[in-house]
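A single protein chain has been omitted from the complex, and every remaining protein chain is retained in its original position.
For chain A:
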């Protein structure tokens, strides 16, 4: 059952339980959200699970070409023999089962009708996410939260995996703010260079990184000398990390953002 978090001797599976565990260890990305924003997070996660997940499961596990050429070899290569012969097939059957039980049924009688409906729903969901994100960097302003992690988790596979049948990816590429959102998180948190998607080349990215690193060092010295009145709030979230906000186009002075890990 993936994803699984292994911390010392403790093994936890399922995203909800992993998040609870991390919160108990005082890692919380939603620390600065209002109650209403917390409620919005739950609602949007439900939207993702109901509308986007079936199509995602279908693209990965049910669509024959995708499954045979990409998903099955990929998963089989990481599972020890002889489970690699059995598990991918089981996961594929479970995915189809889930799609049919939750979305199949009258008036949709054939698999093609169900497929058409779930892709329609998924595209609508992507449109809704795009409208909600608008021009902000993350869903609740300038710092990422649990919702951003969830959305990224759903979008990144659609965006990045090279499948033969890619109708969902094509739709996603028509929503530039969602693509930019994925790219930002990939570069900030996964340290992958965004080849072919951003206008700036590798050299400019390196130069920007150097400039920003120098700025961070300067700013962190300044903060230590700053007055209490200039600080935003007296209460600091536990275990904060200072990090960079990568500005597109290489601006000179980017403001520092404090992110809870």
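Remarks
One rule holds in what follows: a residue touches a chain if its C-beta (ideal position, glycine included) is under 8 Å from a C-beta of that chain, and two chains touch if they have at least 3 such contacts; residues count from 1.
The working rule: contacts and distances are computed from a predicted model.
Matching "Neuronal-specific septin-3", "Proteasome subunit beta", "histidine--tRNA ligase" or "Metaxin-2" against the UniProt entry of the left-out chain gives the name "Metaxin-2". Note on the undisplayed chain: of the listed residues A:42, A:64 or A:79, the one touching it is A:42.
Across A:132, A:165 or A:180, the residue that sits in touch with the chain not pictured is A:132.
Summarising the interface, chain A meets the missing chain with residues 35-36, 38-40, 42-44, 46-47, 49-51, 94, 97-98, 101-102, 105-107, 128-129, 131-132, 134.
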